[in-house]
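The complex is shown incomplete by one protein chain, all other protein chains being positioned as in the whole.
Each chain carries a letter (A and B) given by its place in the written order, and its residues are counted from 1.
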Amino acid sequence: MQKTIRVTVNGQEHERSVEPRLLLVHFLREELGLTGTHIGCESSVCGACTVAVEGRTVKSCTMLAVQADGKDVRTIEGVAQNGNLHPVQEGLWNEHGLQCGFCTPGMIMSVNQLLADNPDPSKKEIRHALEGNLCRCTGYQHIVNAVEAAAKAVGGGQ
Amino acid sequence: MATTTTKPQAKTYVGQRIRRQEDPRLITGTATYVDDIQRPGMLYAAVLRSPYAAANIKSISTAGAMEMPGVKAVYTGKDVSSVGPVPCAGSMPTLRVPHHTILATDRVYYVGHPVVAVVASDRYVAQDALESIEVDYDPLDDVVADPEKALEKDSRKVHPEYDDNVAFTFHLDGGDVEKAFAEADTVVKLRVAAPRLAPSPIETRGVVAEYDEGAKELTIYSSTQIPHLLRTQLALQLNLPEHHLRVIAPEVGGGFGSKCNVWAEEALAGYIAIQLKQPIKWIENRRESILVVAHGRGHLDDVELAAKKDGTLTGLKLRILQDIGGHHQLLTPIIPTLSVLMLPGLYKFKSFTADLIGVFTNLAPTDLYRGAGRPEATYVIERIVDRMADELGMDPAEIRLKNFPGPDEFPFETATGLSYDSGDYAKAFNIALEKVGYQDFLKKQQEARKQGRLLGIGFCTYGELCAFGPSPALPAGGWESATVTVEATGKVAVMTGTSPHGQGAETTFSQIAADALGIPMDDIVVVHGDTAKVQHGIGTFGSRNTAIGGTAVHLALQEVVGKAKTYAGHMMEVDAADVAFEGGVFSSAKTDKTVSFQDVALEAHLCKNLPPDTEPGLSATRFFEPANFAFPFGAHIAVVEVDRETGEIQILRYLAVDDCGKVINPLMVDGQIHGGVAQGLGPALMEGVIYDEDGQLLNGTFMDYPIPKAQHMPWIESERTETPAPGNPLGVKGVGEAGTIGSLPAFVNGVVDALSPLGVQHIDIPMTPQKVWNLIQERSQS
Partner (left out) sequence: MIPASFDYSAPETLSEALKLLSENPDSKVLAGGQSLIPLLKFRLAAPAHLVDLGGVPDLHFIAESDGMIRIGAMTTHHQIEESDLLAEKCPLLAQTAASIGDVQVRNCGTIGGSVAHADPAADYPAALQALEAKVKIAGPGGERELGIDEFIVDALTTALEASEVVTEIQVPVEADGVGVSYRTIIQPASGFPIVGAAARIGVSDGKISFARVGMTGVAAKSYRATAVEAALEGKAADAETLAVASRLAAEGVEALSDLNASSEYRSHLASVQLRRALEEAAERAR
């Protein structure tokens, strides 16, 4: 069985005929070539596949592409605007919040969600908000610093 | 060769907290990891694995899979029997290396053992096809799932061709250990287990193989730490000239040692690509990763320590049982020998005896994982030194300080024959003690104990052996190579044989090169991980990247600067010896003329005004072969509190004082320490693969195998001392594994200290709340 879906990704509408079992992450990566979204654990734990659907983060390995039919999806590729890095990207870069970088796109999506929900989070709140994103490299400390820096930068911009 | 340049301070990159060159592609999702590679006509492979820990394969029927639409081919062990075995680099005389085919043929040795490969038009079809393959297994009774029982006479033999389950033995001794024990005032014993760990990089393994039939060239993209070594091994396995093999490590999503290996699936993908003449992709899933990617550790250590009553340590006896698993992987038997070498830790005693026994079991192979042999050794020595302090009624800080070699005793010859290069162990430890406020803490602890609270402090003063290493000590060469090529435009390419996968060598090597050449870091491109672009290399593991690879870069840079000075001298009409080079400008006291680095770069390619007999271009290739390892050290302290009711452990403070020699980029060194500590906290508190007695893995997903999350990590208060490494001109030692080595014992010692009012002397890792609670219950009842 195939089903035709229409999904807006990073502002651009795509229509594809897909198998219902196709996972959203494979739709993004293989149908649309948006390989910035990664696959880490395939069991909805590590968060490497995090994207935003209708403005809320989801794990795209635990969502079917057909569930995104008619919806608005944002991926890491849509975070920087007009070639300008987002403050969260700048924060991670400046504070060395990544090493191998594999978890980073998902982490960025989650941090964006956090700062949208809570623009001035404490360290504890940051750690709590990132419980759905595993990083094996950094020990998270520099990520926490990066989120604080990004929060400051975003707040400063308002 | 002495450089005559002094670097202007403002333009010195080395030593600065500089953000990384790698990051723009990683934070925008534009980096290319192996699963991101797409090729027209690409096929997907999936691997069927044994559900049994030990079974004979009676028959395999692939017909059902072959009939499925989209399935292109199915391979069994017999089909790929022309491919050479999975290599093991061990070479000790007693070593048994069973024939390790890339797919099982007549027998499986562990759950997850690869049996059949399916190739299909997409990964969904490949997955479906696995379910249509019928393997008729004859499961064997008496699965060998316990390394200790494996040594018993009546244990089934994992490999029936051998008369027991011993994979190898290794013995080392020094001094007069029997005398030391006979004359000791106190002897303490401990059994210390370091369970198997799943390395768990967030990117699993993966391979893309592409064959150019006309050119007879096979290109392997693999998520590997060792592209050059892999090329050599694949050439042997596939019987190809290395020249027809190109191995590319694209962006690699973490390795931690698990990708410093030569895996069956790499040769398998290459073989299939050649057979089918179509690109092949194989991507491991997480269950496979936890199941079969060689587990770290797997130690059972019995240790005895002898001391005088003043706390002077005099001798140590150690027996290590290393769980090998069903087969060796690349370095399996070598890793525990590092534990033997590092058994003295930072202490001066000279008498020891160590016996290491490698044991075959029906479990997945073990092999290197961050720290590889050194965390196990450090855990043992740091645990038993605490035990000894407790037995002697001595302060655990004092016993350590008493037994360190002094800063004037370096190079320090250890009991096991290593030559520790440089250090001031007491200094680092004292800084940590001061920072934690040890004396005040002891008072607070007294108060807390009166209230029934279980508050503890744990020390780990660790040493580590890294910067691997002198070639005689490594199975495949310990050197590293670098080529520095100055382009006509003045941009510089630095080709390194290391293969960083998150360490940030593009940045550190750019810092080194920018300082040497007086040009901006952005004018430098660091190239790695492609055997067609970098002709020679070993790879990135064993905290060797900067000390060995960086030094090779440094040497090549010096040669380039030397050549450039000759050219500049010719252009300025002075002797090369009279040329100074500073801030990217060549000058001389003998003339008013100056030429820029860019001028020289262009001239080296235009060749209009070069000295006679000069070859065009400005490039140098150099190798660095270290004479010794490097030996970083440090002191980690964990302050913990145990919840008496639930057994939960809270880390109240964590301090790390590390010395990794000269620091190129403090920001990145901090990052390595933080990440390392996380990989010590994991096994201390939660990690560890769990098998049942049938050899079935019970926690094989991220839903049940816990790797630390952000809220599990304490804030790490990090400091450094800086003792240059004498063994390389950069003075760097290495930092990739230090945090992992230093942290675990600190956590365990802290918890044992917290529980000591109950009479607890040791606790096994992982120190889960259940385990802690059990201990509290036992002790409270007794």
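Simple rule for what comes next: contacts are C-beta pairs under 8 Å (C-beta built on N, C-alpha and C of every residue); 3 or more make two chains touch, one makes a residue touch a chain.
Here the structure is a predicted model, which is why all the values come from computation and not from measurement.
Participant: Indicate each shown chain that the hidden chain touches within the full complex.
Facilitator: Per the touch rule above, the missing chain touches A, B.
Participant: Can you say which of A:T37, A:Q89, A:Q113 or A:T138 touches the chain missing from this structure?
Facilitator: A:Q113
Participant: Just name the one of A:T50, A:Q99 or A:N145 that touches the chain not displayed here.
Facilitator: In the complete complex, the chain left out is touched by residue A:T50.
Participant: Quick one: which of B:S91, B:T646 or B:S780 touches the chain that's been left out?
Facilitator: Counting the whole complex, the residue in contact with the absent chain is B:T646.
Participant: On chain A, where is the contact patch with the chain that was removed from view?
Facilitator: Missing-chain contacts on chain A: residues 1, 3, 19-21, 23, 42-45, 47, 50, 56-59, 61-64, 66-67, 69, 110, 113-114, 129, 131-133.
Participant: Spell out, residue by residue, where the missing chain touches chain B.
Facilitator: On the side of chain B, residues 123-124, 127-128, 131, 285-287, 645-648, 685-686, 690, 698-699, 702-709, 712, 769-770, 773-774 touch the unshown chain.
The rule is simple: only the chains that are shown with their structure count from here on.
Participant: Note which residues of chain A are touching chain B in the complex, please.
Facilitator: 19, 21-22, 26, 29-30, 33-46, 48, 75-77, 79-80, 85, 89, 92-94, 96, 98-105, 108, 123-124, 126-128, 130-131, 133-144
Participant: In the complex, go through chain B and note every residue touching chain A.
Facilitator: Within the complex, chain B touches chain A at residues 19-20, 22-33, 35-36, 38, 123-124, 200-204, 251-256, 283, 285-287, 501-504, 667-668, 670-671, 673-679, 701-703, 707-711, 713, 715-716, 739.
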